[in-house]
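Of the protein chains in this complex, one is absent; all others appear in place.
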Amino acid sequence: MSGFQRVVSKDTAEKFYLKVALEFENPDTRIDSVQFRALVSKALHQLYGETGASIPVDILRFQDDTMEAILRVSGRSLVKVWSALTLLGEYAQEECAIRVTQVSPHLLALAVDSRHFFQNLPS
Amino acid sequence: MVEFLSPKSKTIFESSAFIHKNSRHTSCVSDHYFNHAVEVFLPCCDSLPDAVQVSSPQRQEYYAVKRLPLAELTNAEFVSRFVKAGRLYVLSIGQHIDTHNVAAILPTGRLILSVNKDTYQELGLEGKPSQFEKPRKVTKYSVEVNLVAESFCKGKKNYERVQWCFKDRLDLTFDFLLAWQPNDPSQSLDDLGSFWSSKYECLRVEQRQHSFQMRNQSIPVIDSSLLLHRQHKSNQDASRMNGSSQGCEETQVRSCDAAEVYEWLGAVACQCDCSGASDSFVNTYRCPEPSQQVSSSVCHRWTGLITSERILHMLDALRSKVECSRMPWAALTVHGFTDSPVSWGSREHGFSKYGNNLYTFVIFPKEQRYWLIMGIGDHDVCP
């Protein structure tokens, strides 16, 4: 019963997680998570058509105030979702941009970001 | 539709016991030198237990020095006063490892420089091309200097060459984070700060804390002996198995899979919504089954530069806490720096789309068992 077991999984990750931030040209514009999901679908539809729009994307977290979101996609569709989000320029007649800040196959890793942590050190 | 190649990921799942003679938990913690954040998740707790609080890295401070030339870190006086007299952790910040130069001093007294091609061709120190580059198209090199070697002292050729390269050839300056664990208890971190305070801007930084509590939450039920039963059943060839075989043939599985737990811990750490329905438009993620309801649980995170000794302390405190309390399990997660040139030991670390190097201990009260889950990226060497 008690013993040592080690499993290494090296293949393409099953799931990928993206941390993104949405920005509007007009800083007062706010949307909610349902609208954001529609926005992602629209972005995918724009670039990859109907099949693209059918890619399953889960929005694990959406912060209404900062409009930051954590998305979950399957490993196979990561490149498609990433590119579609990057190329999105407009939603509901308003110019916007999506910045992908972090990408990882480990959801835990999105909890901290060492790259941006030290940019605002007290000086 | 077009298929794109998605980046590879490596995840290592280990199941063992702390009392097992071949347990590698100590080496896993102590070899991971540059720790950016430590996070504990304790179910069935109202607040952080005192034992854990005492052992936490809360009171451990570190220095941030701005625009420090590398020559200062390699001169003989600094080496004999700090590098040789304790465990010194130095890591450059603000520079990205995939495009810029990165420097670090390991507690073993080795200076690791990860430099791009142009810098390498001007620097004049011997190095190795990065492992993750294609041959003949190398754009990254890693240079290693042993600061505690006998030949590294004033007057010797090796030392003079290194000094000349950092001083006269290229003026390599970085923003550095420094943490120091002196061998001699009479010395303290203050010495490090006062060493340069006249010449460079030194800041004493505290670890940043972040804590949150969750009420009426469902948490997965875990059986410590069933690590990866679902995956194991489906693709036995892909995974490498060691030790005793598992009772996975049972038709009724009464535990969550390690991969599911790992994802769920991530969801908690990111404060994600775990209540999605399977037909929801926005989110279909929910806590893996089987699950149990707990009234309250605590998640606490320290961020900064944390030494591995401190984490070892914490792990021990957490172990004894889990043993004598009614927690079903507890989790400790350690995040490494994205832009550190090494991950575990002196294994090279790189950045390709993501540069994670993190590990999680899931600690069980029964038989001192634990799960260790290590997540690394494509540009990393398996520890």
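Which chain is which? They are A and B, in the order written, and residues in each are numbered from 1.
Quick note on the criterion: a contact is a pair of C-beta atoms (placed from the backbone, for glycine too) under 8 Å apart; a residue touches a chain by one contact, two chains touch by 3 or more.
Keep this in mind: contacts and distances are computed from a predicted model.
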item: Omitted chain (choose from "F-box/LRR-repeat protein 3", "Replication protein A subunit", "Spindle pole body component" or "Ribonuclease P protein subunit p29") - UniProt protein name; value: "Ribonuclease P protein subunit p29"
item: Chains still shown that are in contact with the chain withheld from the display; value: B
item: Touching residue (missing chain; options B:G127, B:P182, B:P290 or B:G345); value: B:G127
item: Touching residues (missing chain, whole complex) on chain B; value: 120-127, 164-165, 169
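We adopt the following convention: only the chains that are shown with their structure count from here on.
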item: Separation of chain A from chain B, taking each centre as the mean of its C-alpha atoms, in whole Å; value: 23
item: Residue ranges of chain A in contact with chain B within the complex; value: 1-17, 33-34, 36-37, 48, 51-52, 56, 58-62, 70, 72, 75-76, 78-80, 102-115, 117-119, 121-123
item: Chain B residues touching chain A - in the complex, by the definition given at the top; value: 1, 3-17, 20, 22-23, 36-37, 39, 64, 66, 93-94, 96, 175, 177, 201, 203, 205, 225, 227-228, 231-232, 238-244, 246, 259, 262-263, 265-267, 269-273, 276, 281-285, 301, 303, 333, 335-339, 353-354, 356, 358, 360, 367, 369, 375, 382
